[in-house]
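Note that one protein chain is taken out, while the other chains of the complex remain in position.
Right, subunit A next:
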């Protein structure tokens, strides 16, 4: 190990020493101490750069002690620090020195803020893997022990997450100690610690020897599962999955099942909810025999639980449960033991329960086959399609493909249509949006004839919806339909209706025509675009509303690539040039944008364009739209909801500027991109050059 690391670290360390005068640690530490939190945060995020400047030796002897000593800062800064240190092994000199990182992380693992602590534990887990077995016992295990016997609950909570990473590589004597510590944390008198221990119980069980699982983990599990606080008990259910996987059937029956049965009937709905939520995992872990004897009856109870939350969680699992049953006898079990309960749920009083069921019930048809589906499931589907709650209906419609495979969609189409029509006209736009998204799927399954007869008018009606999001979705929907049904269909049924709207008195509808053309032109191809769409677009360039005019410019830019050179040169360019002189600034801007795109396209087509005539629009205008990037650009990313309290004004400001720039001037983005690429090229060249020199 040392031999391999030697040549690699040598020059770097030497370089670090050579730059002493340039980067005295005091200057760097000043940065880490800056009064402005935002600047401190920025510095911490570049901690690896600082460490690199100092070299491995001084990072170990000066930087890390500083970090360890001064850990009292805003949680956001601590979070960044905890994250950085997880990747610091190389910067302190490789695995041999990984233990140097433990002291600062140990302090971070004791702070109150959960987010910071969790990150510190994550980094510690990462670093533990880089320790040699000897270093692990000499440095890491003592740290875990210290945390596990800390005074304040935070350090004990953090310790819970570290046992499983050091246990497998420890010697037997140390293993016994580790188990002892874990045991005592499981009966800690602070519920926070018991919760942490319970949540790591499964993970810890997995790395233990089977004997220890039986003799030690199982009693801990039983205790935690009967804790006085339901928040602890429910975590034991999670652990149950992992523990059950490790045990034989007899051991399971004797050691785990009594506790699991009790959890399924716990007096707290939270625990029962957890059982329902983890049902599939539990089912897989305990195997088919216990499932039949114990889990199915428990599941029946969960499906008729007194709390809707529990019923909904169980309803979500219906399909998975059925799928995972052993194939022989599956049908009988479902028909006799599950289906009667499902029938009840279809008319549940709670809409969440019904919609949970609706989201999975269609999946049963593939398991039960055609006849059972028609006889038993179809009535349920039909009932749910008429449910008063739109969400239930939507969930059924969104899963139609499962049924389609088994019995074909015709069986349903009579009931489907009223349901779709009703959803299509729902007062809530989000419901309308959801049904639009299923239109291409429905169209594919119902066929073009049914679609033209029943659904086409709906699709066209959405184009004039009063909510923009619906009009936009309707436009995309048309594009998908054209892809499905072909250009001929488009030309006959869609395009004429769309183009008629170009002379609608409402300018929003006129714009919809343009948006449709943007979406459809590519799918429709050159001929339809040139002959039918282009004239309409060009005509609209004379619209009295500026928004329509600049959208004309955008549309022309968009459909440009589909048109041939004649059309571009003779028809598009003159109109764009005219728009380029428009009185409205936005129209002017987008016209010039489009013009340069068209010019480029023409050049590409090798048309002898008179370049001198072209107004150098984007170049001249670039500065107008180019605004400086604010500092703190990348600090906008929030880590977590809570730790994201620090958002500098600059970042907000920068985001605002970016917003306007991105919306208005693609030139701005283009420029930046070029610069980035150039920089990358330079680097690549340097690297390349230095390598080829040898």
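Heads up, the rule we're going with is that contacts are C-beta pairs under 8 Å (C-beta built on N, C-alpha and C of every residue); 3 or more make two chains touch, one makes a residue touch a chain; residues count from 1.
The rule is simple: contacts and distances are computed from a predicted model.
Undergrad: Not counting the visible chains, the remaining one has a UniProt entry; which protein name from "GPI-anchor transamidase", "Serine/threonine-protein phosphatase 2A 56 kDa regulatory subunit", "RT24 protein" or "Nicotinamide-nucleotide adenylyltransferase" does it give?
TA: Spelling it out: the chain absent from the display is recorded in UniProt as "Serine/threonine-protein phosphatase 2A 56 kDa regulatory subunit".
Undergrad: Write down which of A:199, A:259, A:445 or A:475 is the residue touching the left-out chain.
TA: Answering carefully, the residue with contact to the hidden chain is A:199.
Undergrad: Of A:53, A:396 or A:552, which one is in contact with the hidden chain?
TA: A:53
Undergrad: In the complete assembly, which of A:69, A:112 or A:344 touches the absent chain?
TA: Here the residue in touch with the unshown chain is A:112.
Undergrad: Who touches the missing chain here, A:125, A:206, A:352 or A:497?
TA: Reading the full complex, the residue touching the unseen chain is A:352.
Undergrad: For subunit A, which positions touch the chain that isn't shown here?
TA: Residues in contact with the chain left out: 7-8, 10-12, 15, 19, 22-23, 27, 31, 35, 39, 46, 49-50, 52-53, 74, 112-114, 118, 152-153, 190-192, 195-196, 199, 228, 230-231, 234-235, 238, 267-270, 273-274, 277, 306-309, 312-313, 316, 351-352, 355-356, 359, 390-391, 394-395, 428, 430-431, 434, 642, 645-647, 683, 686-687, 690-691, 694.
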